[in-house]
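The complex is shown incomplete by one protein chain, all other protein chains being positioned as in the whole.
Note that the chains are named A and B in the order they appear, and that numbering of residues resets to 1 at the start of each chain.
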């Protein structure tokens, strides 16, 4: 049976790419979508993903998709292998559709349990003609998203593909050292210079349980970065602190300043949490 | 009595933030809005406000809001105090609604005389659950804007708040020195490198009245920057000039060039006008 999108809700097509805003790549995708699905509401998640940065794309998609209405169609074009034989996947999960290259982003974001169906996109009937070798965003992703918006079902796009067969992204997860230290890393830096780590509330709860009554210390590149807070203003202006950000990840921030600049930090830097 | 938005006009929700476009913060706000108000038209005023730059936000809002249709809902999320006890305000003025933190932006933009009502936003019924401590744009501003779009009245949001009670922004206004010199400053620099000052047409009219028949000189950081013009091309290519910009503020520009670069200027630099 075909899963159906809930068209009673206004569905939205979102775009998540590494195209930047300096030229018309994203604009052209919108032209293609609106040519096929004239009434579509299109929202830019962001086009500011670092060129070919799959882990950043996965992070943005994970923290954003749940805030969109049922029926939303998320189009992810961060695609270092464009034009090769890498597959393109459409997956139905949690009442939304996800369209992305088979490069690991979707399995990094979607729990297999919520995925009701995944198909390989290969029916050229729903693509522009000809399909270029270098801009599948325009020639495949945009028109397929528009046809999905118009109501075509998964079976029209191509054969089913078992979820476990998809490519996996190697994501560095936090781990416990022999000394009982939690070792994670900075996975994203936002415009405010906040350092978002791969350490989650769940990890923090384990630390708090383990170290009940003890002092907790947070090290960035082996240097202490202050205490925990609940919001930025819990530190004095210019001072660093750690807090659980709005998506459930540990952040290191500087109140009214930039932790990236003040702490000379960047993506990939090590973050360690220990109990003293 | 509740003021009503004119829903005959197509109302628009505008977003003015310092979120940048590198990640999905603004996109997520749109997801929340469209989940609650599916038909809403959303316009980005800009997400390029310098991090936590309240004066720049006030300047952009002031010059932009009057070009939007009656019923428009302007959402301003430049909010250094997010998650503290600072209040959130919804104000009705000139047939539009303004939703912003109580940090001085609205009183800097709206003449008290045009404000018909202001309320403190505190009814959690119109917010996401839970409300995070660090992303009120997503959890409060976006859903409240969507509910306003859907027609809820001010009384539903929270108690009335007298306009004079709102926080005030300290804005550097131009002043007259003892020598009769008008001393202002650069308050914004646009992408073309045009230097926008806090000196208005009204100030210039006073100078012209005062110095009738005399030569007028404009100094940037105490260095003369050329004469007055009406449009950029009134100076030779590469030459500086002063003119009244499209929003009524004195600008210093370089025809076909960047005044920021050519004159090594930046926000905060002093601008003086004297009659010789």
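Basically, a contact is a pair of C-beta atoms (placed from the backbone, for glycine too) under 8 Å apart; a residue touches a chain by one contact, two chains touch by 3 or more.
Quick caveat: nothing in here was measured; it's all calculated off a predicted structure.
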Touching the absent chain when the full complex is considered, from B:69, B:224 or B:268: B:69
Sole residue of B:47, B:117 or B:133 that reaches the chain not shown, by the stated touch rule: B:47
Across A:12, A:82 or A:252, the one contacting the chain not displayed is A:82
Residues of chain B (touch criterion as defined above) contacting the omitted chain: 9-10, 12, 14, 16, 21, 41, 43-48, 60, 63-64, 67-69, 72, 188, 190-193, 230-233, 243, 245-246, 251, 256, 258
Could you pull out which residues of chain A are in touch with the chain that's been left out? 18-28, 30-32, 34-35, 38-39, 51-52, 80-84, 132-135, 138-139
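By our rule, only the chains that are shown with their structure count from here on.
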Approximately how many whole Å separate the CA-defined centres of chain A and chain B? 32
